[in-house]
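A single protein chain has been removed from this complex, and every other one stays in its place.
So that you can tell them apart, the chains are marked A, B and C in the order they are listed, and the count of residues begins at 1 in each.
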Amino acid sequence: TADIAEYALWLGDDSLMLSQSLGWWVSRAPELEEDVALGNIALDLIGHARSLLHFAGSASGRSEDDLAYWRNEPEFFSAHLFEQPNGDFAHTIVRQFIASHYHFELYRRLQSSGDSTLAAITAKAFKEVDYHREHADLWMLRLALGTEESRERLIIALTDIWPYVDEIFTDEPLIDRLDGIAVRPSTLRDVVEAGMLTVLAECELKEPRGFISSGGGRRGKHSENLGFMLAEMQVLARAHPGATW
Amino acid sequence: TADIAEYALWLGDDSLMLSQSLGWWVSRAPELEEDVALGNIALDLIGHARSLLHFAGSASGRSEDDLAYWRNEPEFFSAHLFEQPNGDFAHTIVRQFIASHYHFELYRRLQSSGDSTLAAITAKAFKEVDYHREHADLWMLRLALGTEESRERLIIALTDIWPYVDEIFTDEPLIDRLDGIAVRPSTLRDVVEAGMLTVLAECELKEPRGFISSGGGRRGKHSENLGFMLAEMQVLARAHPGATW
Amino acid sequence: TPEEEQFNALIEADSRIEPRDWMPDGYRKTLIRQISQHANSEIIGMQPESNWITRAPSLKRKAVLIAKVQDEAGHGLYLYSAAQTLGISREEMTDQLIAGKARYSSIFNYETPTWADMGSVGWLVDGAAICNQVPLCRASYGPYGRAMVRICKEESFHQRQGFEILLELMNGTPAQRAMAQESVNRWYWPALMMFGPPDDDSPNSAQSTAWKIKRFSNDELRQRFVNMLVPQAAVLGLTLPDPDLKWNDETGMYDLGEIDWTEFHEILAGRGPANGRRLQRRREAHEDGRWVRDAAAAYSRKQTQEMAVAS
Partner (left out) sequence: TPEEEQFNALIEADSRIEPRDWMPDGYRKTLIRQISQHANSEIIGMQPESNWITRAPSLKRKAVLIAKVQDEAGHGLYLYSAAQTLGISREEMTDQLIAGKARYSSIFNYETPTWADMGSVGWLVDGAAICNQVPLCRASYGPYGRAMVRICKEESFHQRQGFEILLELMNGTPAQRAMAQESVNRWYWPALMMFGPPDDDSPNSAQSTAWKIKRFSNDELRQRFVNMLVPQAAVLGLTLPDPDLKWNDETGMYDLGEIDWTEFHEILAGRGPANGRRLQRRREAHEDGRWVRDAAAAYSRKQTQEMAVAS
């Protein structure tokens, strides 16, 4: 149905935009091992995005590339968290930390979705985001307990990125129409936050308090960064309408 | 003639790409005074670019915006210096330093070009680039003689940007066809370099030695940064073919 | 006290208070708060517009936009100078802003996802700012009033530019017209909220009015603004998104629909679209620029020393 397709776009756009940012790191990471690790995560995410976009477009005859390259900003449904710029490595890690804890719990539950395609896609993805979560948790510890500078940078990054946590747990009317198929975002909050707070406690850090972004990504209202991301991501494809690659 | 138009594109594209980068600083400068100063310089440069592009397009019926927004990368003629990314403030200042010393001497001579339009445009621009040069020279001194950190950053920026000096003094066949109209780039080298070396001496710095980029901007061969710049600069205009703004 | 009487007399006579004059602590504090808040608004206000500098769809618009954002930096400078005459330093004001302790106009916590927002910000936001600011040109504190005279001149220019952007869009393609209307729909109500809460809910206003820092009530200014907007919207061919907006023959003014203040209070409480991002970017620019400011200061110290040695 159109509702399931839209829900698949929520998930697919999240992964697509996150992988778009992570891909930048490959060749620029702090060490070669991280070029490989961040590259792996970007690859997993782009894989999830492709499956989800393919699924979302199948009813309306649109390919994954139609959806990735030929939609305009208000037609994307990513949450703002997934559109945040890379910042320094600490910002990237905090973004990964939140995203992967969220993905882990979301995909864990979606495996028993009433929609068998969604269930199959997320069953595969679940194993991969488990690794993403481990990778992020370990870096959270290293940065928090490593040096004074790394701890300071991590705290700044937490302040900057935490405002985007709220939106991913916000229910939208679409969810009411997908009972048994989608996971209601608000029901994820407790478990996901508890998981993150456990890691933060090991990091000897408290939950950041401060701004809360009002979001709107699920209604096509995006943070200012998305326009720049799409300009770059789509530029070549759009210069050659109708071409295949 | 088509040759004069192409020469006007050389100059116009240089200013256009430089102002495109400088514009980014407005709202991000190290102090409010620099938001204003870099904004002024960006405005001057965009003014020069508009006059030159307007002139370049007049024979072929193309507007300044046709030329700015609807040419593809190989149709631009900017030298690589003018396409270098902002980097940190020191990179921006070194880029300005070279660009404005070059512009100053170039426009000084072009005022007596056999082409009256070029002469008129550059007569006005000459006064402005004189200020740009003063601004850059002063910052060179501040950064060179300010703190250890600023000196170190300036030296790195000089190393990174100096490779692009050579290209702006390189003659191309077009110049042979514009005797009395264009300024032969190679004839600028001694004066411009002497002017820069004087400032570097005040900075207690030697001429940087290292790589020399082989350039090619005047033949439409660009540095890797230009594609990213154009993607951003042109994205909105290209999304609305035929629209006016 | 005699100083107090003199101060009151100057206020009474609509004269200017100057930095060297005695003034009550409350007056000084109120002004510092208001002027630095205004300066911060100019500085944070650069962000939503600088967002489109690199993507402006014509070179002319790009130039106009750079000039505008640059003007805002200039306004920040005038206002910081005015506040400094009251005994607060620029560093203090900057630090308060970056630490999230100083306020700035909530309107700049909205984002500018489309080019049409460059029109709406000029037409609606600068328009509302002018209605707020024109009376401030006569503010009792001299340096503030004089800064506002310069600022108001430039702001009215900015408002015209915003109007022009929207006009060009409304004369354009269907996509451009839709872009303009969608943007005005988003900005209209937030612009009305720029005048602050309704009069019966505005605690600080009475004292400020007595001191002739404030000269009209929030609701009065809001009404003026709408009276000005309606005919301009008609010229543009834009619909203002208030179904209850209509001419009232009795009052000779437009009746306004009910304002939903929930969003306003949410943003004030730090739950707006871009509160975090605005402060983040200001902090980053400030931190990234530290070594540059340090270099300039060190260089200037060395120059002074050299001159002292030479003389």
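Here, a residue touches a chain if its C-beta (ideal position, glycine included) is under 8 Å from a C-beta of that chain, and two chains touch if they have at least 3 such contacts.
On a predicted model such as this, the values are computed, not experimentally measured, just so you know.
Asks: Which displayed chains does the hidden chain touch?
Replies: A, B
Asks: Among the options B:E33, B:E73 or B:E134, which residue touches the chain absent from this view?
Replies: Touching the chain that is not displayed is residue B:E73.
Asks: For the chain left out of this view, which of A:A49, A:A79, A:A136 or A:L188 touches it?
Replies: Of the listed residues, the one touching the omitted chain is A:A49.
Asks: Take the complete complex as the reference. Which residues in subunit A touch the chain that isn't displayed?
Replies: Residues in contact with the chain left out: 16, 20, 23-24, 26-36, 39-40, 42-43, 46-47, 49-50, 53, 64-65, 68-69, 88-89, 141-143, 145-147, 149-150, 153, 232-233, 235-237, 240, 242-245.
Asks: Mind pulling the subunit B residues that touch the left-out chain?
Replies: Contact residues on subunit B toward the absent chain are 73-74, 159-160, 163, 210-216, 221-224, 226-227, 231.
By our rule, only the chains that are shown with their structure count from here on.
Asks: Which chains make contact with subunit A and with subunit C at once?
Replies: Of all the chains present, those in contact with both subunit A and subunit C are B.
Asks: Between subunit B and subunit C, what is the separation of their C-alpha centroids in Å?
Replies: From the centre of subunit B to the centre of subunit C is 34 Å.
Asks: Could you state the distance in Å from the CA-based centre of subunit A to that of subunit B?
Replies: 40
Asks: Going by the touch rule set out above, which residues of subunit A reach two or more other chains?
Replies: In subunit A, residues 227, 231 touch at least two other chains, as defined above.
Asks: Would you mind listing the residues of subunit C that make contact with two or more other chains?
Replies: 55
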